[in-house]
Structure formats: C-alpha cells, structure tokens
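Below: one structure, written as structure tokens.
Left out: one protein chain. Kept in place: all the others.
Here is chain A:
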Amino acid sequence: MAGAGGGGCPAGGNDFQWCFSQVKGAIDEDVAEADIISTVEFNYSGDLLATGDKGGRVVIFQREQENKSRPHSRGEYNVYSTFQSHEPEFDYLKSLEIEEKINKIRWLPQQNAAHFLLSTNDKTIKLWKISERDKRAEGYNLKDEDGRLRDPFRITALRVPILKPMDLMVEASPRRIFANAHTYHINSISVNSDHETYLSADDLRINLWHLEITDRSFNIVDIKPANMEELTEVITAAEFHPHQCNVFVYSSSKGTIRLCDMRSSALCDRHSKFFEEPEDPSSRSFFSEIISSISDVKFSHSGRYMMTRDYLSVKVWDLNMESRPVETHQVHEYLRSKLCSLYENDCIFDKFECCWNGSDSAIMTGSYNNFFRMFDRNTRRDVTLEASRENSKPRASLKPRKVCTGGKRKKDEISVDSLDFNKKILHTAWHPVENIIAVAATNNLYIFQDKIN
C-alpha cells in the first residue's frame, strides 16, 4: 500500500499539479478562537463553498463566472454571504453552556433560485435559506418611498408598482429549527437522496428528520446501554448512502462500521452489515483502540465504496466485503512511535476528516504541520502538500513535502520532532466535479487548483 511521504508529481498522466489559488482569513499570528474553521463543504454544483467556525458563523463563498478578459482568475471564490448561524446558549436545567461552534454543514440539492443548507452545533440543527434579491418594488399605493404609510382616504388614483433593479443583496434566513432531539453532542448530519429527510447523529443515537417537520424526529439507532456503566463504545460519524435512500452507515469509537437498512425494521439497532478489520497483533499497544476510532466516514460518489479515517490511516471499503478494507493508505505512520506523547497532549483524539474527488479516483485527508495528504487510487501514488502562507504566491505550484523518519535528514525534509502539532488540518473538501480543493488550516481557508484543470 502507499507509504508515508511521497515523490513529486511529474507533469502529464493522471497526476495532479496543485497550485495555490486563494487564501481567506486573517494573516494575524494571534488567532481568535472564534475564527477557527470547524467545517468546510462545497455545494452540489461546486459554485458555492461554505465554512462554519467556532464562533457559530457561516461564510459562503461563490465562484465567479469565468471572465474572458481575466483568463487567469479562472473562477475565484469570493464572499457571497455571511451570517450568524448559532449563538451560545445556556441549558438552565443542566447548568450547561451549549457551544455555538458549527460542527457540520450540509447543502441541500438546489431546487429553485434559492440555496438551502443545514448547519448544526452540538444540539440544534438549522435549515437556512440563502436567497438573492436584485430587484426592488417601487410605486406602492399604500406607502411612501421611505416606508411611511399613506392615508388611504387621500389616495385618488391607483398605480401598479414597478420592479427596479438594485444592488445584489444576499439574504440568509432560518427556515426551520430542529431542536431538543439530542441529549449528547451531534457529530454528523446527512441529507438523504430522497431530498426530503435527513439524519442527525450524536454519541449514542441517530435520529431521522423530515425537512418540513421540526417538532418530531424518529430515533433509528440507539446504542445507549440500559446501565451506563456498560458504556464502552460511541457513535462517531454517520452518513446516508448517496443513491439508496433506505441505507445509511455509522462508525464507532472501536473502529467498526455498521450499515443499516431502514426497510428491515423501524429501529436499526441491528445492522445489515458489519465492517471491521481484525487487529494486527504485532502492532497492538495500549493505544490500539484510540487509534482505531473512526473520525469520519464518507461514501464514494458511485455508492459502491466507503472510506473511513482513523488516527493513522484512511481505509477504502467495498460495501460487498465486510471482512477487511480493499485499500489502506498510511497518512502519517511515523507518528506510531509517538503515540504516548500524542496521548499526553491529547492530539491522539484529534478527529480528521477525509474526502473523495468527483470521479472517486483520488482521496484526500489532513495531517499536522498544515500538511495534507492525497492518494491517487489508480496510480497508487501519494503526495504530501502544505497549506502555508509561504507557498501562497498566485498560481505557484505546491512542492511536495517529505517527513524524515530517521537517519540523516535530507534538504527540504522536515523531521518528525519539528512538526507543529498545533497546526492541524482537520477539514478538507473537494469540488464535486473539478480539481479544486479547499483546505482549512486553523483560521485560514486555502483554495488550490490543478494546473492541468
């Protein structure tokens, strides 16, 4: 399987040549906690890119139309809308503060001129409508241009209001609020292929919602033991199948994935398929369970495969084979000898996400030191790239990075001990069609494009 670090990408063939395109966010060394990006998601067309942050805000970028007079701009992303999705709340019954941090954003498929997305914090999911207004009505009968009401008895003639163009205004309004259904922290939301329902998952339960109905949700998975003393496993991620509206998967802290079919029973506590790779006895340690905990699960666009991310690797599973993954890609195997230190500073609990490219031929995930890793499933090649301001010259090619695991450190290599574990890339997203990627590095959002694009 692909090893850690990798060679360069020669031009031509299937290899990508990633170039810097844009970076969003403050350059300031002092990062405000609220500005830390906590989720990144392209919409179905890729024209919109949404980010959520710890301060509960959502920022949506829109891709500019390609302009023949500025061929190099090649569709830049600029701010389209910014709004406060969630506010900090206080639960008076439990005396707890509920964080406003946006855990996940998921777009709904577009059905009319407006855009819809779901955003969630630990407890509450909200459906937001983002709509454009570029016309304004003028010539009302009952009110003046400045909004003052007219006396109806003074009106002697009626006129038809006229629509006049105005500066584009993008409005975000909350259309539904789905609250009070989760006792534990929500880690995932997933829109169903039926476009009518979605699921939300917390540590112990998964609920099914209808997008129109906010006062009811169906509990479809409940792994809470009758006696909490017996709790040894939690749900870490869940996702609907991209085509089969009755199928979803959820992953656990013990490195297992369960596939459930909602047609077989109303409560999906019993799985249809159970995916687990047997533990390798030679690499067993006290930390085996922690590093096997799955932090993200994503179906391929085809729906035939799914990918899971644990602490040190990314695994691709064929849905027809439960016994082991069909591919395992090492993200940063050099950390295996550092697990004790990473346990000490809690980095071992970091939850990295992963994503597929549009054709399912490549996968991407983040690492430390602002590195992120990309694996080409066809050529079996992998590459380590860095999101940093130093590499941020317009259209500059990204140079592959290499981590020195022992022995003499070559020029341009970085030793494991010099890695900055504060600079973690947990959230990445790949455009659904083109080779454009968005990488969140703490409070900055980097956008890279493939030169051969």
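Just so it is clear, a residue touches a chain if its C-beta (ideal position, glycine included) is under 8 Å from a C-beta of that chain, and two chains touch if they have at least 3 such contacts; residues count from 1.
One rule holds in what follows: contacts and distances are computed from a predicted model.
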Exercise. Choose one: "DELLA protein", "SERTA domain-containing protein 1", "Kv channel-interacting protein 4" or "Phosphatidylinositol glycan anchor biosynthesis class S". The correct choice is the protein name in UniProt for the chain not shown.
Key: "SERTA domain-containing protein 1"
Practice problem: May I ask which residue of A:285, A:302 or A:359 touches the chain that does not appear here? | Solution: A:285
Practice problem: Sort through A:231, A:326 or A:396 and give me the one touching the missing partner chain. | Solution: A:231
Quiz item: Out of A:129, A:185 or A:451, which touches the unshown chain?
Solution: A:185
Practice problem: Could you please point out the chain A residues that touch the chain left off the display? | Solution: 33, 91, 93-97, 183-185, 203-204, 224, 227-229, 231-234, 236, 253, 283-287, 289-290, 293, 336-347, 349-350, 417-422, 424
